[in-house]
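One structure is given below, represented as structure tokens, and several questions about it will come after.
A protein chain is absent from this complex, but the other protein chains hold their places.
Chain naming follows the written order as A and B, and within any one chain the residues start at number 1.
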Amino acid sequence: MSQNFEPVILGFLCNWCAYAGGDLAGVSRLQYPPNLRAVRVMCSGMVHPDLVMEAFQHGADGVILMG
Amino acid sequence: MIDVRIGQLAQQLGVHRNTITNWIKSGKLKATATVGKRYLVEESEFRRFSQTLRIPERMVAAIVAPDLPAHPIDNAILTQPKSIQSEVRMSDKPIGSVMVVGGGIAGIQASLDLANSGYAVHLVERSAGIGGVMAQLDKTYPTNDCAM
Partner (left out) sequence: MVECGRHLNIQLHTLSEVIGFNGEAGNFNVTVKKHPRYIRPEKCIACGACAEKCPKKVPDEYNMGLSKRKAAYIKYAQSVPLKYAIDPEACIYLTRGKCRACEKFCPTGAIDFEEKEEIVQMAVGSVILAPGYTPFDPTGWDFYGYGRISDVVTSIQYERLLSAGGPYMGHVVRPSDEKEPRKVAWIQCVGSRNTNRCSNGYCSSVCCMYAIKQMLITAEHAKGQPVEQTVFYMDMRSPGKEFERYYESAKARGIRFLRSRPHTIEPGEGGNGVRMRYVTEAGELKEEEFDLAVLSVGLEPAKGSRQLAETFGIQLDNFGFAQSSNLSPVHSTRPGVFVTGAFQAPKAIPRSVTQASAAAAAAAEALHVVRGTLTREKSYPAERDVSGQAPRIGVFVCSCGINIAGVVDVKSVAEYARALPNVALVENNLFTCSADTQDMIAARVREHNLNRIVIAACTPRTHEPLFQDTLKEAGLNGYLVEMANIRNQNSWVHQREPEKATAKAKDQVRMAVAKAALADPLHKLTIQVVQKALVIGGGISGMTAALGMAEQGYPTVLLEKADRLGGNAWNLTSTAKGEAVRPWLEGLIEKVNQHEHIKVLTSATLKTAVGSVGSFVSEVEVDGQLQSITYGAAILATGARESRPDEYLYGQDPRVMTQLQMATRLMERPAEIAKLGSVAFIQCVGSRNEQRPYCSRICCTHTVKSAIRLKELNPRMNVYVLFRDLRTYGKREELYKKARDLGVLFIRYTLDSKPRVTSNGRGLTIACSDPILQMPLELSVDHLVLAAAVEPNPNHDLVALYKCGFNADGFLTEAHPKLRPVDMSVDGLFLCGMGNYPQPIEESLAQAQATVSRACVVLARKEMQLDAIKSAVTEKCDGCALCLDVCPYRALKLMEENGNGRPRRMIASDPALCKGCGLCAATCPKGGIYVHGFTLEQLKAQVVAALAANG
């Protein structure tokens, strides 16, 4: 793996906690790498297993579920 | 038949008392004089007159039948121009708004409950933002939820 590997990570963020946390990180200006692509969901429980498979099929390097 | 007092009606409609007298004298509002500054007006006549002046139905109802409680649900009146609301005092009726002093958790809760059950709320806070001391707390027990 090369030194400048830039993974694409797909995140499913619960609207009430993880997504809110993401917003708070912004308000607090906490810096983190720009590799996450966030999908807002109403609850992390609504993420169907198919969606995770879909993400990997389309080339995601990682999937993170936060809730 | 409605028993009209000039002063009271002037206050209810938010106009000068002379205006009421002028209306009656000019015949715009047909009324029969009784004792003192009192007049008797037919209810239908008053309703007709109100329509020509576009007096909101709620105010008319309050004058025609002052003891009838206002309908709890209808929120229509506020579409009227501001001057009418602020000047009209339904003299013997209370005012449908509440002042809450203090924007801490107690003040916020009281404001929300009142605003959600049909009252206008004025929330007065000394500092530049609401939240009070609770906003300074890190977490709350026993669930350790964030205090925000």
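Definition applied: a contact is a pair of C-beta atoms (placed from the backbone, for glycine too) under 8 Å apart; a residue touches a chain by one contact, two chains touch by 3 or more.
All values reported here derive from a predicted model rather than from experimental measurement.
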*Please identify, in ascending order, the residues of subunit A that touch the omitted chain?*
8, 10, 15, 19-20, 22-34, 37-43, 45-51, 54-55, 58-60
*What subunit B residues would touch the chain not displayed?*
58, 69-75, 77-79, 85-86, 89-90, 93-145, 148
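The rule is short, and it goes like this: only the chains that are shown with their structure count from here on.
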_Rounded Å distance between subunit A and subunit B, as computed from the means of their C-alpha atoms_ = 51
